[in-house]
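Missing here: one protein chain of the complex. Every other protein chain is in place.
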Amino acid sequence: MEIKFISLLWLIGIIAEAMTGALSAGKRQMDLFGVVIIGCATAIGGGTLRDMLLGHYPIIWIENPHYLLAIAFASLLTVVIAPVMRYLSKLFLTIDALGLAVFSIVGAQKTLMLGFGPVVAIVMGLVTGVFGGVIRDILCNQVPLVFKKELYAVVALSTASLYVTMKFFGVPEWINLAASLSFGFGFRMVALHYRWSIPQFNYQQEDQHSH
Amino acid sequence: MEIKFISLLWLIGIIAEAMTGALSAGKRQMDLFGVVIIGCATAIGGGTLRDMLLGHYPIIWIENPHYLLAIAFASLLTVVIAPVMRYLSKLFLTIDALGLAVFSIVGAQKTLMLGFGPVVAIVMGLVTGVFGGVIRDILCNQVPLVFKKELYAVVALSTASLYVTMKFFGVPEWINLAASLSFGFGFRMVALHYRWSIPQFNYQQEDQHSH
Partner (left out) sequence: MEIKFISLLWLIGIIAEAMTGALSAGKRQMDLFGVVIIGCATAIGGGTLRDMLLGHYPIIWIENPHYLLAIAFASLLTVVIAPVMRYLSKLFLTIDALGLAVFSIVGAQKTLMLGFGPVVAIVMGLVTGVFGGVIRDILCNQVPLVFKKELYAVVALSTASLYVTMKFFGVPEWINLAASLSFGFGFRMVALHYRWSIPQFNYQQEDQHSH
């Protein structure tokens, strides 16, 4: 049952990510193909990178191309309903926060299931939660937002850590999922509300040989 | 026989892609090493990404490094004959159109041979046809052209779809290859001539929290 619930949340998460990706493409005036690719990269780029790093094949959307079609559809739908989207930005931030928590937990969970240790699971929770957005920003030719602003990666990291830790201590799966999810979602919403961020590193110097 | 013919076209395609990649590097004033890397990435980046997504190893240029040497040579040759290249741009657009059709078909064909289904095959035809250029543009630090302009991805997608559909209906391979190739090449040339494109999505908004 908890598997189905988390799967449903994951599906909502990838759809929401696809739609935010489509908006990013729109900010760069991409054509509809670009919109679909950016939507797909945002929604499933993190999980894809995780599976490629772990050498775990087949990748989920290759095994179930229906996800890809759903994401493509959601991306195109975003273009149609774009005029309404600006009134929904709060809703999207909320769904995005939920997606972040779900992705981080699912990423860690899958990694543990494949037999990897806790540190790798936490790192892969982070990769799953955050790197869809990193790939989106690279494809849109900008410095990944998540490297510069807001408490996004920290939420992914701490949510994945909490899940892995509770798993380690034998907390029943459904309690663990509920607690990690609440924590990750709540943490992100509070961080957004208070505009929390972590310190920046500002290092300016005349450019030298610096590979 | 048809295998040999398509292999020859594929070889012509990767050489042409390497040369267009080398020109892109020249526009960014890269050094000769950059020229070779961008040439290689443009020529075989799409196929490499496809194989990495499918988990299909060894990747073709690792199994046959001769391809890599040929691509490196073609990239460097481009530097030498650059003064002539500007008079050959129509020729290159033609070879590039041929390459696009061949890559899309070969990408779909290989994916089917590995036992994947039709949707995955079409997506991989698209990846093979288009992502060499995407990787080239990322390495040159610009928004991938294919996300913004022209009927390039649509040609890849429809060519791969045609090939997979005819395969599904049992059309003999050589007829399928000839028809898909003619369709893809013709479609791209006509699209170029009439400057066809697909609609753009323009979404401007003050930047908010938007991961």
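Each chain gets a letter, A and B, in the order it is written, and its residues are counted from 1.
The definition used in the following text is that a contact is a pair of C-beta atoms (placed from the backbone, for glycine too) under 8 Å apart; a residue touches a chain by one contact, two chains touch by 3 or more.
Please read all numbers here as calculations on a predicted model, not as lab measurements.
Undergrad: Which residue among B:38, B:101, B:122 or B:181 touches the omitted chain?
TA: Only one listed residue reaches the unshown chain, and that is B:38.
Undergrad: So which bits of chain A touch the chain we can't see?
TA: Interface residues of chain A facing the absent chain: 52-55, 116-117, 119-120, 123, 134, 138, 141-144, 146-149, 153-154, 197-205, 208-211.
Undergrad: In terms of residues, what is the contact footprint of the unshown chain on chain B?
TA: Touching the chain left out of view, chain B contributes residues 20, 22-35, 37-38, 48, 52, 55, 57-59, 62, 65, 68-69, 79, 82, 85-86, 89, 93, 96, 100, 133, 138-141, 145-146, 150, 152, 192.
Here is the rule we use: only the chains that are shown with their structure count from here on.
Undergrad: Can you check how far apart chain A and chain B are, centre to centre, with Cα atoms defining each centre and the answer in Å?
TA: Roughly 29 Å separates the two chain centres.
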